[in-house]
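Can you keep this structure in mind? I'll have questions shortly.
Missing here: one protein chain of the complex. Every other protein chain is in place.
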Amino acid sequence: MSTALITPAPTMPRDNYLNNGYGVRSWLLTTDHKRIALMYLVTITFFFFVGGAMATMIRLELLTPAGDLVSSDTYNKLFTMHGVMMVFFFLIPSIPTTLGNFLVPMMIGARDLAFPKLNLASYYVYLTGALFTMYAVISGGVDTGWTFYTPLSTSFANTHVIATAVGILIAGFSSIFTGINFIVTIHRMRAPGMTWSRLPLFIWAHYATSLIMVLGTPVIAITLIMVALERGFHLGIFDPARGGDPLLFQHLFWFYSHPAVYIMILPGMGVISELVTCFSRKRIFGYNFVAFSSMAIAVFGFLVWAHHMFVAGISTYAAMVFSLLSYLVAIPSAIKVFNWTATMYKGSITFKTPMLYVFGFIGLFTMGGMTGLFLAALGIDMHVTETYFIVAHFHYIMVGGMVMAYMGALHFWWPKITGRMYPENLARLAALIIFVGFNLTFFPQFILGYLGMPRRYHAYPPEFQVLNVMSSAGASILAIGYLLPMIYFMWSMRYGRIAGPNPWNAKGLEWETTSPPPTHNFAETPIVTEEAYAYGTTTAEVQRV
Amino acid sequence: ANFPLFPQQASTGAPHVDALYFFLIAVTVFFCVLIFGLLITFSLKFRARKGRVATQIEGSLPLELTWTIIPLIISLGLYVWGANLYFEMRRPPLGAMEIYGVPKQWMWKFEHPDGHREINELHVPVGRPVKMTMISQDVIHSFFVPAFRVKTDVLPGRYTTAWFEATTTGHYHLFCSQYCGTKHSAMIGEVFVMEPAQYEQWLSGSAGEGSLASSGEKLFQSMACNTCHRSDSGARGPNLVGLFGKPVKLTNGATVIADEAYLRESILTPSAKIVAGFQPIMPTFQGQINEEGVLALIQYIKTMKDAQNLAPTNTQNPPGPDAGARPAKGMQNPGTQKP
Amino acid sequence: MSDSRTAAAVEGTATAHGGNPALLHHFETVEQQRDASSLGMWVFLAQEVMFFGGLFCVYLVYRLKYYEAFVAGSNTLNVPMGAINTGVLICSSLTMAMAVYSAQIGKRKMLMFFLAATMLFGAVFLGVKSVEYKQKFTDHHIPGASFSTAEFEQKDHLPRDVANETQIYFSLYFAMTGMHAIHMIVGMVIMGFLIFHSWRGKYPPGHYTTIENFGLYWHFVDIVWIFLFPLLYLISRRH
Partner (left out) sequence: MSANHVVPLRVYFAVFITLLVMTGVTTWVAYIDLGVFNPVMALVIATFKAVLVILFFMHVKYSSKLTWLVVSAAFFFLGIMLTLTMSDYLSRAWPMQ
């Protein structure tokens, strides 16, 4: 560590969680939330690239109207596995298990999560689920779509439905454990003075996320069990041939999977609240509203699931109820967007990479969210459902929103995690590439969708080609954008400038300890005396040692 | 070459959908401009500079209320508009022409009341409302004609309906838009919208095996339905003449309208709803009659007007299920009847 | 909550925990640790409610739709056995509560006795259940290829279509009681460990949180059965 010795430069702390033991066991059997977070980081990055490789294949296939690159069965497996990998093995665990694991205890001044062993267990549970699913992929894949609609999945598909379902089910328990751990930690482990109204919004967001994880995930678990039983033992629960109702499966599936989309955005929203305040040097505008809206999203998120079933044969009455509720759940998101924007007002804004991702998030989430309003409008959904409009909608939110937030968070807390800075200019370039590539990939899909191009199509009519080529071109730019950070993050772990405890001059307990933090996070339990984001107070710009 | 950015409008519903769509785009553009505009303005104005210190603001209740209530009002407006449209688009007008669909993996099969069957093609006349009644023979499919802005999932075990009234002749894409397995993307077809005269001509071309109702009648005999369902008083089963669209009293006291779904249920799971005054002795025909057969039987029952009169197909629907539906133009139904 | 933490506790660091070996390093006080695990257990049970809730939701939908078939299916179940099993589970709940009581007052032998009694009742329950399952097997009431509607058509004079729908009832019967039984088995395995641990003296007076939390789980499983019994066995008994 002799590279960065400019005179008053900070040095790496002598004892930190990274050098507390080097053996394999010291990692694989650790109960340190920070090490577990890193193990998750490595694993989900792997699955992101697996999912990304599948996306690459999808986009290659769709370059030409004819289904010429892969067979239709292969294509169906590609998008199914892409969806399954990305949703259940990347995006749902993304921020909670990496940054959440790392930061939740630190931000509230605790030495660890409430149940460190459960935390480790949940990692291995997740890994087991992932291996099951990988087994399904390797031994031939699964081709039901990530939604597993019956009776296709129970009686007609002849691919590895059970293995995949079991994999997801197992991974689901990992998410339940994580949720329990967070809820208990946030209730029980706060440092003295860390009242609920002083909690960082990242914590509020994770609290809301955990609520969904705990109350929603078991429903998908039992649903997938029923699918597996029906497929394996011929129980007749969803099979219309025996009087079962396939719509009931959809109800149960979406009862979880709609709230799950909020699992996939709330942590990102928490991140944005942290970043926008730091880089504007301002308190958050309307703390109570931002905190409360997270809870509102979590609760209202449970009331709207059947908006995925507007043309599926639910009653007209139910469709109307669910449409109305879908509009209501959009309001708390709107509140957040406006408060973030207002936070920048009269700030002192710097444009470091994490802040660039904030701009990306707000812009793309707004567009994705607004197109959600299209879908919630019954008359429009009838036309655009199951088309590329949907594909564009959710990629705008999930990739444009959540992945942007995730990237922003990685850059922001990278110095805390590794003790070293990433290369700023390269990172800005990558952010720009991702932004451009993203829009080129997914904006044309809105147009395609309204034109009527159905999703999950291996071949398509020739008049859709131009837009598809644009989309594929964008995807290749996007791929470069994601590969770059991979490279420079790894580079920086060894060669990056040493960061010091608080390179951003940020507020929050996690910045008051060394980078990387010691195994027990704080030399002594901190006592909290000020609100979250107390930027601009007299002590604010003074760095604590 | 061919590079459309907007779908053709070829049904009476399409302009309505597009109107809401444009309104939504306007709302979206408004909010995007507002938010992106603010982000850019703030970025330029409040850029960190030497000596610049951020002014701390805790929040503002009036502002919070503003940006809660305005989106709420807009949302409710969008909701009402969208729901209204949906309501209209799901309710077939009175006297719409009927076509049946029985898709399966991976083809679309349509049956016209006069017995015309087509595969992956659908011929309809321009300017007349068409009601599609569909049921899948295996997994869930979805009937989607982008130019009509119409879509409905087609379920196994249950009828779902869609309706449209084509406004422009031509041919349009028909897609299966619910993922249904290997050849989902090949489960496509074309809708041909024709001038009424041409349509007549097309109809009078190769007719096939006689009208749907007449094959229903044959089934009615070969399945021995007529042993119980006779019009004389001693019959063991209720008289089916004039049944369609009428309310039926059940043993449990409830009343149901005898629509397609009810007739289908009566044939396949007869004991689900027992007609008042009868014993549940009717056997189930599940596994003996396929969906096409059931549709033929239903069509036949619909045409049973008075005793033993094999009425021509596709007369106007009796009121009942459509009661209260708005009347549509093109109610008379010339030409579908054959001599 | 945080108010329960005294200023003195705050000063404690990882090393200052001193005396109490049962206090894990990341907690400040014993109360905090106990509160945490208790809350954790409750949140876990909330999860369980939703897990079984999915099954109850399916049950509700089909019961309304196929009421007659549900009645017929329900009538094939053995009410005395169901009722006895309910009683057995209630007994096991009592012994479980007594086990917690013993742990609270710090009586090790008594604790082991009541845990063993609870386990025994659990075993009786599963034994009765397996007799019932076996009966279903010989009656061809297992959904799937070997399912036979003969009994319903001949004895109950149900029309064929209704008789067929009983399959849905039995699918749910097995799914629901099966999930419940799996929970019992898991519980009994854990109980085995608990007995072993208390034999080794791991729960000295004052350290009953583990027992108490396990008790919550066991009572929850009992509650599930309290609902399953009337919903599955007593839908509408022939009068």
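Here the chain labels run A, B and C in written order, and each chain numbers its own residues starting at 1.
In the analysis below, a residue touches a chain if its C-beta (ideal position, glycine included) is under 8 Å from a C-beta of that chain, and two chains touch if they have at least 3 such contacts.
Quick caveat: nothing in here was measured; it's all calculated off a predicted structure.
**Q** Identify the residue among A:255, A:327, A:374 or A:442 that touches the chain left out of the display.
**A** A:255
**Q** Of the residues listed, C:45, C:124 or C:190, which one is in contact with the missing chain?
**A** Candidates C:45, C:124 or C:190; residue touching the omitted chain: C:45.
**Q** Given that one chain is not shown, which residue among B:98, B:165, B:259 or B:292 touches it?
**A** The missing chain is touched by B:259.
**Q** Touching the missing chain, which residues of chain C?
**A** Residues 1, 34-35, 38-39, 42-43, 45-46, 49-50, 53-54, 56-57, 60-61, 64-65, 79, 83, 86-87, 90-91, 93-94, 96-98, 101, 104-105, 212, 215-216, 219-220, 222-223, 226-227, 229-231, 233-237, 239 of chain C touch the chain that is not shown.
**Q** For review purposes, identify every residue of chain A that touches the missing chain, sorted by number.
**A** 187, 215, 219, 247-248, 251, 255, 302-303, 305-306, 314-318, 321-322
In the analysis below, only the chains that are shown with their structure count from here on.
**Q** Quick one: chain A and chain C, Cα centre-to-centre, how many Å?
**A** 34
**Q** Let me have the rounded angstrom distance from the C-alpha centre of chain B over to the C-alpha centre of chain C, please.
**A** Here chain B and chain C have centroids separated by 46 Å.
**Q** Give the residues of chain A touching no fewer than two other chains, as numbers and ranges.
**A** In chain A, 243, 245 touch at least two other chains.
**Q** Tell me, which residues of chain B touch at least two other chains?
**A** 269
**Q** Which residues of chain A touch chain C in the complex?
**A** 110-116, 118, 176, 179-181, 183-185, 187-190, 192, 194-195, 214-219, 221-223, 225-226, 229-230, 233-237, 242-245, 248, 251-252, 255, 520, 523-525, 527
**Q** Where on chain C is chain B touching in the complex?
**A** 68, 158-162, 164-165
**Q** Mind listing the chain C positions that touch chain A in their complex?
**A** Going through chain C, the ones touching chain A are 1-2, 5, 7, 10-14, 24-28, 32, 35-37, 39-40, 43-44, 46-48, 50-55, 57-58, 61-62, 65-66, 143-145, 164-165, 167-168, 171-172, 174-175, 179.
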